[in-house]
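In this view, the complex is presented without one of its protein chains, the others remaining in place.
So, subunit A:
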């Protein structure tokens, strides 16, 4: 499974989401590749992704996708990440 984290520059917030998503997935015993990307390359990077994690600001810019788009409010809150990931993957 592939999960893509998206932000404006592909550094910073998408990196935080990647790192914390990997920690949560490990705890949930779910195997996935988590890739951080900038909004400009979302189409190419997320083509084969099942889940896109991002901030509310980027939802419209992501455009049509087969992936579940999950909006994260507090990027450091592993409980929020865990609940939203479980809902999307369960």
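Going forward, contacts are C-beta pairs under 8 Å (C-beta built on N, C-alpha and C of every residue); 3 or more make two chains touch, one makes a residue touch a chain; residues count from 1.
We take it that contacts and distances are computed from a predicted model.
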Chain not displayed: protein name in its UniProt record ("Carbohydrate ABC transporter permease", "Ascorbate-specific PTS system EIIA component", "Molybdopterin dehydrogenase FAD-binding protein" or "NADH-quinone oxidoreductase subunit M"): "Ascorbate-specific PTS system EIIA component"
Sole residue of A:16, A:30, A:69 or A:88 that reaches the chain not shown, by the stated touch rule: A:16
Missing-chain contacts mapped onto subunit A: 7-13, 15-16, 18-20, 23, 36, 38-39, 55-58, 61, 73-78
